[in-house]
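Below is one structure; the comments refer to it alone.
A single protein chain has been removed from this complex, and every other one stays in its place.
And now, chain A:
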Amino acid sequence: MAPRSDHAAGSAAAAAAAAAAQAHGSEFDSIDPLFHVLRVLPFSFLRPPRTRLKLPSNLALPSPMTVFSLILLTYFAVVSGLVYDVIVEPPGIGSAQDPATGAVRPVVFLPGRVNGQYIIEGLSSGFMFVLGGVGIILLDLAADRNRPRSVRVSFGGAGAVAVVIAYAMAMLFIRIKIPGYLWPDPLPDLSASRVSILDMFPITWHYTGVCNVPIRGDNSFITE
């Protein structure tokens, strides 16, 4: 449907163009019989309207680096778990009561689950990831031979420091979040609402932990 009407509109416009061209004296013969029919039948008395549609002339595509900086911001938002924050609405920071003194301590990292976070821990981890990425970008800028030497040195130094800090902090965060990280122990049940570590039990059942991480396909209970 669409191409045919396009074709009709196109030939109508071509006919108008041909009429205008002939008025200007340029040669515009065509072997297309339909063209000649259309030139006579509707378009000897119909004139296409002068549409005043115009895109503003200063509308230009943004430079690649502008787009890249916008993308970096979006990446920061996604990787900090912004969608998780919007849907699950966790608190900005958790709290735990100290059993001895009764004072309320803030808890930064949500314990017990891999797929859960508080807002602030998400934002700080996302910042670390972006910092690492920016560090590697700075290293590439330092390798550019056309820049002055002092700029290259500072870029290189800043880039290396950024990568080191970002990696160290990210490792620290993940170690706090998942206590058994990189230990050769099976992880506790991380996707359920409770950490089900069993105690030692001498009577009949001799086990101390259920190592089952049903990350996928399993209808685990979700706490609200």
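General observations
The rule is simple: contacts are C-beta pairs under 8 Å (C-beta built on N, C-alpha and C of every residue); 3 or more make two chains touch, one makes a residue touch a chain; residues count from 1.
Note that in this section contacts and distances are computed from a predicted model.
Only one of "dolichyl-diphosphooligosaccharide--protein glycotransferase", "60S ribosomal protein L9", "SKP1 component dimerisation domain-containing protein" or "AP-1 complex subunit gamma" fits the UniProt record of the hidden chain, and that name is "dolichyl-diphosphooligosaccharide--protein glycotransferase".
Looking at chain A, the residues touching the absent chain are 1-3, 5-6, 9-10, 12-14, 16-17, 20-21, 48, 50-51, 53, 61, 64-65, 67-68, 71-72, 74-75, 78-84, 86-88, 114-117, 121-122, 125-126, 129-130, 132-137, 139-140, 142-143, 145-149, 152-153, 156, 160, 163-164, 166-167, 170, 173-174, 177-178, 180-182, 184-187, 189-194, 196, 198-203, 205-222.
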